[in-house]
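What follows is a single structure, and I will ask about it in a moment.
A protein chain is absent from this complex, but the other protein chains hold their places.
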Amino acid sequence: MKFTVSSTLSYDIFSDTTFFFNIMAMKSDTQIIESESLIITPAIAFEEFTIKNSDNRFIKMEVKKGVSFTISYQAQVVTSYKQIDEQTLLKPMPFIKMDHDVLPFISPSRHCESDKLMEFAKKNFGSLPDAYSKALAIEDWLFTNISYVQGSTNSSASATDTLVRTAGVCKDFAHLGIALCRALDIPARYFAAYASHLNPPDFHACFEAYLNGHWIIFDPTKLAGLNGLVKIASAMDASEAPIAIYFGDISCTHMDVQCHPVSPDFTPFNWDLRRGGAISY
Amino acid sequence: MKFTVSSTLSYDIFSDTTFFFNIMAMKSDTQIIESESLIITPAIAFEEFTIKNSDNRFIKMEVKKGVSFTISYQAQVVTSYKQIDEQTLLKPMPFIKMDHDVLPFISPSRHCESDKLMEFAKKNFGSLPDAYSKALAIEDWLFTNISYVQGSTNSSASATDTLVRTAGVCKDFAHLGIALCRALDIPARYFAAYASHLNPPDFHACFEAYLNGHWIIFDPTKLAGLNGLVKIASAMDASEAPIAIYFGDISCTHMDVQCHPVSPDFTPFNWDLRRGGAISY
Amino acid sequence: MKFTVSSTLSYDIFSDTTFFFNIMAMKSDTQIIESESLIITPAIAFEEFTIKNSDNRFIKMEVKKGVSFTISYQAQVVTSYKQIDEQTLLKPMPFIKMDHDVLPFISPSRHCESDKLMEFAKKNFGSLPDAYSKALAIEDWLFTNISYVQGSTNSSASATDTLVRTAGVCKDFAHLGIALCRALDIPARYFAAYASHLNPPDFHACFEAYLNGHWIIFDPTKLAGLNGLVKIASAMDASEAPIAIYFGDISCTHMDVQCHPVSPDFTPFNWDLRRGGAISY
Partner (left out) sequence: MKFTVSSTLSYDIFSDTTFFFNIMAMKSDTQIIESESLIITPAIAFEEFTIKNSDNRFIKMEVKKGVSFTISYQAQVVTSYKQIDEQTLLKPMPFIKMDHDVLPFISPSRHCESDKLMEFAKKNFGSLPDAYSKALAIEDWLFTNISYVQGSTNSSASATDTLVRTAGVCKDFAHLGIALCRALDIPARYFAAYASHLNPPDFHACFEAYLNGHWIIFDPTKLAGLNGLVKIASAMDASEAPIAIYFGDISCTHMDVQCHPVSPDFTPFNWDLRRGGAISY
């Protein structure tokens, strides 16, 4: 599928500030950037880089006190994904054969205190026969038991907070999903994305569980089609994948995020159809 | 300095279990392994690996239900360290020039909720003129205000818990130190080590702050000499650097950890002498 | 029903200490003390009192440094209870007619943060038609979803902790039950008791919900018969009803608690039979 994605962010700068932005679509075998542009108005020098343990793309720049600027990213991205059939997912994969680089995604993180949710996870999902069934049940449980409520949360909320509040936004659904997977020894990670058909448009967050060698995508909010995602970042949780990290005194004055399929006849992936095969980007 | 380090861990295994151990001394320019051995009794096949974002060395192995085994690691390690003078540390280093791979160490993590400690950190250390002074003041503050008390903590404790309890063990000191540094925009990471002169002998934890291009070591417990450390792992916090990760039902029945200088006239680094120059491994 | 209850507590005293004990059976219309004795060995002067807002009976005494003593309470108590039929409980009672002294039991307390559980309570029990059905459903939910596990908790645990851990002991069940009731605007309070047929014998904790003018008893652990309780104290939560409050440096060296029906043919109240009518002490 081909998508046009864009984000436009405006800031007022009250002290000399260094910014690190993570808003560019990721480059991978399953996600090809056909074209992209990054325009900063007024013009400010910037540098792009990735860090060694990830494919997340960062932009860094220094902005002087008193400046007001806008950063606009736009890209045309072609995504593909594999549909992994149940037989493949249900084949037992011993931990010893797990890709080594997956190992960190079994540990708890700032917003995903899987270590505190061992008993809860076991009690609610532990009797299911395999990791795929558990991850699907977690996704369903989140959709049924947690309410999507704008303003019900803040940047400090973690998985146990969301469990108690039973409400949150997309990042909170993702965090609780990740924490429950890890509590059941299923590696899981945060998936930051542009998403089509989100209303209102915004950045989106889902999660991936590592099942029999594949990172399978789950969206417990069911707000976006699973085929309508353009990946920005993989991370332990939202704390590792912020849109912007900055060192200075600033104010964000405007934000606009868009994601549109180029083809007029794009159909968001019907949720239940997915049951015939899991999606891996 | 040359050290003999060893650790011996015994386990009873109640279900087929996969283990990942992280007990081997790290290899680096400043830490040379002269010799090492890993003996598992009874013999069990194992594999060594590192993951792409770190130099932490892992051993993995599968153990059958019903087995009782002992893993014994022993090594002779030569460590060196640089003494960085204050002039170097005090030179202002702009964020934009920071090594990119340091960026993750500014984010909060499971046990280091730096995002919750912004005001506390600013209020107590924010008026100090530079990052090095802040990190030193944090180390001193921890030593003065937090009590080292065996059994005062558990594996779930985080930096804010330790702040409220005012007591902990070495990992808790390290976590609160890391969180306070990150809250002040100083990258900081967990440093798991063998340490000489610890009483009782055990694994040790310190922290490193990234100051003007150097990872400087701090030990707020003041329990081990700064020149008596043999590094095992760098990590966001203890959740990323456990001695053992396992998938199965087990019980640890015995643990012995040793670290001894080979030279009889080794003198633990006098804490206050350090003030003339920071230590970087 | 007639019961013999007893508790024997021994202490070593390391500094001059003032004790307040709350181990005596409560006196009320439905609980008659036929005989009781309190023996302190060696003899120490004590005074009995109640405080103005409750019928909880306290013993206070001063003990000198260096003393080791045992306090032994024994009583023969006749309890009665009313069985309130559903029709009575289901009659709507407007808040405006609620006994004024019940008002405090709608507020959150140390271990019952009902204010944090509003959404959870509404989501899980809010659709039930009346307060009695809600309280019954809470009791059942606790029995099904929380595991009774010795050692799974500590004195600091609160209702939200228990919700996340899904495990606790009798006080934790009571706290979560109370918090969920209050979150649904049902006044609820802690019920500390001697209980027959507890294994191992110990002090017990249940909760009462205020339903249409009656304090109805619930025991979500289902460990004791509802007709086998001898009340010690009513309280907001366990923090207000400790066995002993003390000011000094002490160690409890022994504790024995007993509660036995005098009649050999006493039958613990069958749980399901209760459904035909709620129990009010």
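In this document, chain identifiers A, B and C correspond to the written order of the chains, with residue numbering beginning at 1 in each.
The working rule: contacts are C-beta pairs under 8 Å (C-beta built on N, C-alpha and C of every residue); 3 or more make two chains touch, one makes a residue touch a chain.
Small disclaimer: the values here were computed from a predicted structure and weren't measured.
Enquirer: Relative to the complete complex, which of the depicted chains are touched by the chain excluded from display?
Expert: Per the contact definition above, the missing chain touches B, C.
Enquirer: Of B:K82, B:K116 or B:K222, which sits in contact with the chain we cannot see?
Expert: B:K116
Enquirer: In the complete assembly, which of C:S28, C:S133, C:S239 or C:S280 touches the absent chain?
Expert: Of all options in C:S28, C:S133, C:S239 or C:S280, contact with the hidden chain holds for C:S239.
Enquirer: What residues on chain C make contact with the chain left out of this view?
Expert: 18, 20, 49-54, 58, 60-62, 94-96, 100-101, 103-104, 106-110, 112-113, 115-116, 155-156, 185, 236, 239-240, 245, 247
Enquirer: Need a quick check: the contact residues on chain B for the chain that isn't drawn.
Expert: Considering the whole complex, chain B reaches the absent chain at 116-117, 119-120, 123, 145, 147, 160, 163-167.
One rule holds for everything that comes next: only the chains that are shown with their structure count from here on.
Enquirer: Look at both sides of the chain A and chain B contact and report whether the same residue positions are involved, with over half shared, or different ones.
Expert: same
Enquirer: Starting from the mean Cα coordinates of chain A and chain C, work out the distance between those two points in Å.
Expert: Roughly 47 Å, centre to centre.
Enquirer: CA centre of chain A versus CA centre of chain B: separation in Å?
Expert: Their C-alpha centroids are separated by 30 Å.
Enquirer: Where does chain B touch two or more other chains at once, residue-wise?
Expert: Where chain B is concerned, no single residue meets two or more other chains.
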